[in-house]
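Now for chain A:
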Amino acid sequence: MSVALDLFSIVAIVAGAFFFFAGSVGLLRFPDSLTRLHALSKADNLGLGLIVLGLLPRVESLLGALKLLAIWALVLLSGAASAQLIGRALRRRGGDE
Partner candidate 1 sequence: MSAATLAGLVGSALVGLGLYGLIVDPQPLRKILAFNLIGSGVFLVFGIVARRGAAAGFPFDPVPQAMVITGIVVAFAASALAVALILRLHEETGQVLLDAEPPAERPNEQEAGK
Partner candidate 2 sequence: MNEFLLLAAGFIILTVAAGLFRVLRGPGDADRMMAVQLLGTGGIASLLLIASATTVSGVDDVALGLALLAAFASVAFVNGDATDDGQAQEGNGK
């Protein structure tokens, strides 16, 4: 059972790390700010979400698991709001940067 759980953790964490990688590549390579913003929000939501998912089988207490989920929820919330804020700021400036 623990081998299966470890395997699950590994798959989820590798997938999460991939999304962080993809987010960074997008941030560096995409041509304009709005597409970069798009790449960033994927890394925020999916990357951290998959890492949290992968770490869930390894926590010992219920509180620990709840904290992990709360961290993800907070990042989702603030990621969504700040993407909106940054997007608006870009549009105010003409979005041509």
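On the choice of candidates, all candidates are chains of the complex that A comes from, given by their letters.
The working rule: a contact is a pair of C-beta atoms (placed from the backbone, for glycine too) under 8 Å apart; a residue touches a chain by one contact, two chains touch by 3 or more; residues count from 1.
As the structure is a computational prediction, the values presented were derived from the model and not from experiment.
Peer 1: Among 1 or 2, which touches chain A when you look at the whole complex?
Peer 2: The answer is candidate 2.
Peer 1: Residues of chain A touching candidate 2 in their complex?
Peer 2: Touching candidate 2 from chain A are residues 6, 9-10, 13-14, 16-17, 20-21, 23-24, 27-28, 33, 36-37, 40, 43-44, 47-48, 51-52, 55, 58-59, 64, 67-68, 70-71, 74-75, 77-79, 81-82, 85-86, 88-90, 92-93, 97.
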